[in-house]
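One protein chain is absent from this view; the other protein chains keep their places.
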Amino acid sequence: MPETRQNGHLGGTGAGSVVRPYGDTTGDGMVQTSFTLPVPPGPRAEGAALQLAQKMGIEPAMVVHSAGIGEGFTFFVVYGSVRHLVDLDAVQVEERAYPLLSPGEVNAAVKTRLRRSLVVLGACIGTDAHTVGIDAILNLKGFAGEKGLEYYRELQVANLGAQVSVPELVHAARARKADAVLVSQVVTQKDAHLRNTRELAAAFREAMGESRPLLVVGGPRFDPAMAADLGVDKVFGRGTTPGEVASYLVHALVPAEEPA
Amino acid sequence: MPETRQNGHLGGTGAGSVVRPYGDTTGDGMVQTSFTLPVPPGPRAEGAALQLAQKMGIEPAMVVHSAGIGEGFTFFVVYGSVRHLVDLDAVQVEERAYPLLSPGEVNAAVKTRLRRSLVVLGACIGTDAHTVGIDAILNLKGFAGEKGLEYYRELQVANLGAQVSVPELVHAARARKADAVLVSQVVTQKDAHLRNTRELAAAFREAMGESRPLLVVGGPRFDPAMAADLGVDKVFGRGTTPGEVASYLVHALVPAEEPA
Amino acid sequence: MSRLQLDQALVARARELAARAAAPVVDLAATHTTISVERAQLRLAGLTGTDPVLGDGEVPWVNRVVDAVRDQVGLQHGVALPVWHALSSGGTLADLAEQVGAGTARFTVPEGAAADQAREAARTAVGAGIARIDANRARRDELVATHGDPPRRPWIYLIVATGDIHEDIPQAQAAARAGADVIAVIRSTGQSLLDYVPEGATRTGYAGTYATQENFRLMRAALDDVSAELGRYVRLTNYASGLCMPEIAVLAGLERLDMMLNDAMYGILFRDINPIRTFVDQRFSRMVHARAGIIINTGEDNYLTTADAVDEAHTVTVSQLLNERLAHEAGLADWQLGLGHAFEIDPGVPESFRLELAHALLARGLFPDAPLKWMPPTKHMTGDVFRGYLLDGFFNLAGALTGQGILLVGMMTEAVVTPWLSDRDLALRNVRYVLEAAGNLHEDFAPQPGGFIDRRAHTVLTEAVDLLERIADHPQGLIQAVADGTFGITKRAPDGGKGLDGVVRKAADHFDPATELLERIHA
Partner (left out) sequence: MSRLQLDQALVARARELAARAAAPVVDLAATHTTISVERAQLRLAGLTGTDPVLGDGEVPWVNRVVDAVRDQVGLQHGVALPVWHALSSGGTLADLAEQVGAGTARFTVPEGAAADQAREAARTAVGAGIARIDANRARRDELVATHGDPPRRPWIYLIVATGDIHEDIPQAQAAARAGADVIAVIRSTGQSLLDYVPEGATRTGYAGTYATQENFRLMRAALDDVSAELGRYVRLTNYASGLCMPEIAVLAGLERLDMMLNDAMYGILFRDINPIRTFVDQRFSRMVHARAGIIINTGEDNYLTTADAVDEAHTVTVSQLLNERLAHEAGLADWQLGLGHAFEIDPGVPESFRLELAHALLARGLFPDAPLKWMPPTKHMTGDVFRGYLLDGFFNLAGALTGQGILLVGMMTEAVVTPWLSDRDLALRNVRYVLEAAGNLHEDFAPQPGGFIDRRAHTVLTEAVDLLERIADHPQGLIQAVADGTFGITKRAPDGGKGLDGVVRKAADHFDPATELLERIHA
């Protein structure tokens, strides 16, 4: 009975740059998915679920659970193997293009290379009242054991809080000569965060043109790869730490070290 | 602020034969999926997860959770909108092509139209020892409030139990002149159920050719649309009730009512 | 259910201190009015609709009229005197509004007999609104008698939040059919800061649906249908909060809503609304709720999203005592006090579940007759929806073990999206399993005197009394505590925040027919 079977590793013995999802065996491609279709429960609904699974590339797909919700909806859980390959070489990673600095290094860089303190303005714009995220970055208390930007001696931080309108923010940035404006957006329903960010970028462009401050946005549902698309300089996603942000500010705003 | 927005229903006001998954708004296409990739946690892994989600048609996709497992694996939960449309008209439904009969009707049909009792043989083949499913169909106790086939006066039922080899089963079918052989397969790892069913079909074909009994298989992970592919007459999936099986046996084995 | 043996002397002391700490707020509310309180008078008198000309036709007539009165004679006397005086020469409120729109209305503050006459007319007009509220309360009693109340405590409370009332309705009905006893339609992110109440059926909210009279009516009607279908009266909840708290309370009474989120401090802390504005508005809205037989839900749970649930547990207790005091003062009975608290301890903290039980039992012991509102984990939910589903199950269990009154159902997608249809369905299945399988486990639950749970509860109570001592000792009491960042580690100065310009110190002759009529009952 026992015999030896080819190992399922893909891409040979090499770097393994092509992978598939892993259930319990290399290369099995197994995934789980769940969704609701606006169809009453029954064989037609199950068929519809299988059709969707197939379009998602799951084949063979098993509808392992279905349950009616209300009058005309059915919830499904589907398991199966996706045929897609994941090409790791093609993965676009928003790599950090700057070194991660300690608070001391940030302060030193600002002090010696900028020769004045850096003015940072933070806010949560629109009707979004979630301040915990921006507070985590800015306030002394910080996040994940790291102190917030207020702790940095050479950063001059003002946190305007939440529900700040874009015109108010532009006004404040101008008044305080902000080097960087940090904006948080947590509510994402109907892409509110994307709309608000675009509005922010447009308003600053209009009001200040080339001399606008550095625009940084953050929030748990942002994709860091979207900065250019949104018209801002940098986007931070879930789990960002203050140190990452401070390091980026140095990278973006402090002149590079002159070659010795 | 309040204003009226177009309703997201697809396919106009008509039958709505094209639908999309439903999160909280008609047409939003929202799905959840989870999987593991053989990649250590980090930005590259998240990028890989997004790539896979995109290949599955989820766009925009949000990686809402990722956690390392062991040394080289990362588990992901992804939410997002799939672009696929589900065409309900194209759904292949294995519709019941026969009426659902009560035990009385089954008995009457066999008695008056076949004029002898119908011999049914049941077993769970291979190394599969899961008898609860076949017992649910055959034994008096039945399933979901319906009595099993043993309860039907005109059906002569023998349940051979589990771990029956295919040759044994062919032998028994021949010896008892079985009209129908009912086989259960519950273990599906590495497609054991499919392999065993194909083996079953081939053995009966070889041993008995055209005069082979009706072959019916069942089990929770079978797709009822696969009968032809597997070389059997009928496949039953999860949640099958004894009445459905009895009705099918009448449909397949009892001569149609002569037109009055 | 198992109760803790609380030190009753300490409990009495806590209530006494809460009364002292709240006194400056009671005082404020008695001596001020706000534009929203004044608009509420007109709403009770039946003024509806918007000025079709101004600002995209969104500005309600009540705003136009109150603003006009303010411009012409100020609000220190209240709107009722000038408005019903203006009406003494004939015409309806609606006609008067049209004149305001046309710029032809002229307001003066009547005196003597003219004032008496205006007051009487105002009482009649506003009384009609109150009569409608009374009729709704009677109708609710009738429907509860016909359809029946939920078969058990806690009541199952679910939110809908699509932003579109026409998506909300089928989702709410589906939730009721699946077992929800209370449906809350949460509000669009922007609404609290609007200084007017939108009108009509709306479909464009963000992360919530606008609270409008028409949306209230549509949803209540839909739930009446489903109540009849299910043979169980399904309650409807909305939010009397934000800059229009008094008006929303009135609309809730007029459309037979059954519960309202209504906290003395939520708007101050989480929406940066001016403290005085909020304290005045909440007094009025609570009087309306008292009359309407509406159960209020307070918002202590929110503190634990910004503050640590273990370190700051006592601030929840302090706030509950203050909310209780301010509610009693406004005429609410104990059965109307859905005091808030939440299952928000970091699940990674050792013994987190037992700490939750201690906190929940403390609230239960302090407020034995209040239908406590028990909020699910939110802060420590993550995108791991499986873990989230489990946590919600333990939250449900804690609710059953500690005899909570209103169980706000947690969603596995808390950290991801506003709830999907399927999230709600799964969440209700979770609740049903826990209550049916383990709902009576409280019979076997007996925290030992001096044991872990008992000790923790007493620690929190002692910390709460200590904090109350400090608050009560300050002449500004609660107002100062808010400025100090006591609740939700958020500091709010008495003269900061939005909406202060809508606050007006009452003149000696200020006349507020609604308050007068409402105070009559509990005086």
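Each chain gets a letter, A, B and C, in the order it is written, and its residues are counted from 1.
Quick note on the criterion: contacts are C-beta pairs under 8 Å (C-beta built on N, C-alpha and C of every residue); 3 or more make two chains touch, one makes a residue touch a chain.
If you're wondering where the values come from, they're calculated on a predicted model, not measured in any experiment.
Contacts of the undisplayed chain with the visible chains, over the whole complex, involve A, B, C. In the complete complex, the hidden chain is touched by one of B:Leu100, B:Val132 or B:Met208, namely B:Val132. From the set C:Tyr389, C:Phe487 or C:Phe511, the residue in touch with the chain omitted from the display is C:Tyr389, counting the whole complex. Considering the full assembly, B:Gly70 is the residue among B:Gly70, B:Gly209 or B:Pro255 that touches the omitted chain.
Remark: the residues of subunit A touching the chain excluded from display are 1-5, 7, 22-26, 30, 32, 62-65, 67, 77, 79. In the full complex, subunit C contacts the hidden chain through residues 347-348, 350-354, 357, 384-387, 389-391, 393-394, 397, 412, 426, 429-430, 433-434, 436-438, 440-441, 443-448, 451-453. Residue positions on subunit B in contact with the hidden chain: 34-36, 67, 69-71, 73, 75, 126-129, 131-132, 161-163, 187-190, 192, 220, in rising order.
Throughout what follows, only the chains that are shown with their structure count from here on.
Subunit B and subunit C have Cα centroids separated by 51 Å. Rounded to whole angstrom, the centroid-to-centroid distance between subunit A and subunit C, based on C-alpha atoms, equals 34 Å. Each chain gets a centre from the mean of its Cα atoms; for subunit A and subunit B, those two points are 40 Å apart.
Residues of subunit B in contact with at least two other chains: 22-23, 26, 30, 32, 62. Of all residues in subunit C, those touching 2 or more other chains are 161, 171, 188, 190, 415, 417-418, 420-422, listed in ascending order.
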